[in-house]
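Some notes on the structure that comes next.
Excerpt of the complex: some chains, original placement.
Note that the chains take the letters A and B in the order they are written out, and that residue 1 is the start of every chain.
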């Protein structure tokens, strides 16, 4: 058995993707539409304030392409709170015009490969208390206009198997990978969430960006990192732009 | 041909996943909704008492994410009884507002790798009578707030093939795996069900947990076990929280 890297976890995350039935939505009269939008804006406002829980963070995005039209991202301390806010949106009238095309359940995660290198679990316990780590594990969603979400696995192939590789070998690959990420530090804020046991892939990657092009450039460059070239397996990618509560009515025409 | 490990089996299991049509459900009037919920609560109460069979156990869970909204877990002595209780729910009016998005048919299973190591089938026959084993094979669903379900296979790859590995090699890997599981003994109760010939994967894994985080931590740690790293293949994961009959109306708003 290969050595297991410690991990720190924080808030649970729900990425909730919705596709709008435009034909039915457009058929709604102007007055009713305004009321429905008012309710949806109130839902989003409350979600952003995490009014439904002691703490947390939420945001909404307009997704480009056929996979979905809207994505709600909710970060909350517990899994129950995610279920509750998912149901709360289902209780809005806007939800009646949407189908839930995809979702992802995960929890913010910090891998302790580097902490282990510096002396193992004691160091990790200390690390967990640092404000830097707390901010990573309980992150306020940054006010950035672009988003990209995709889930991923580390390959367990018959020849190349991440989970059978040595701890040090994995640590060095993760370090190289982090170095690539830091090059885009000004343009992209990354949120890593773990999902083994919670959803179909092992991790979710959420990229918040100042523009769409750096997303493409970062993900392309990372594909040449040894950890990705050899071990990365990816699910579906969804990209879009931030929709503040005030902007929601505009997006929905 | 590799040696076949003996297995003991107990109750058949049906994991029955349902997605609610919220738009149609919300359109139901308050009085009718109350009547429908009353009928659903009665169904769940009877199922939990296994009123439909000589013995058994049932529970309901609220699933987080798009895959489903509710999961009913039924354990019964026979496959017919599972079919009957599935149809019984279909006869409720609540069922008319749901679609059956997934299900899993299996039977509780205990692998006798360790029994074989201690002297083979005689020992196994003895083992089957023990109260400990009977409790594993005919388990009352524990009163724990979180659940995780996923189906899995052991890989039959061109290089790494569980079913061609030696009995002793497999036994040692299963022992390591059990050791990882025992670390989470206080937090997670595991139910293994076998499904070769019954459903699309070879096993179903149901984790009952005191909290959601240990589920993530256990499944992640196990991924580094040799048996998982080399041979584990996984289907979809669904996670959620227990819904007692009394709590069902609240979940359905």
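Just so we're on the same page, a contact is a pair of C-beta atoms (placed from the backbone, for glycine too) under 8 Å apart; a residue touches a chain by one contact, two chains touch by 3 or more.
Nothing here was measured: the structure is a model prediction, and the numbers come from that model.
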Fill in the blank from the handout: Of the identical subunits, 2 are placed here; the whole assembly in this file totals 5
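Quick note on the criterion: only the chains that are shown with their structure count from here on.
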Problem - Mean-CA-position distance for chain B and chain A (Å) - result: 28
Problem - chain A-touching residues of chain B, taken from the complex the two chains share - result: 20, 22-23, 26, 62, 64-67, 146, 148, 150, 157-160, 176, 207, 212-213, 215-221, 223-226, 228-230, 232, 234, 236-237, 239-241, 251, 253
Exercise for the section: Write out the stretch or stretches of chain A touching chain B in their complex. Expected result: 1-4, 7, 9, 12, 14, 16-17, 78-80, 82-83, 86-87, 90-91, 95-96, 100-105, 107, 156, 158-159, 161, 163-164, 194-200, 202
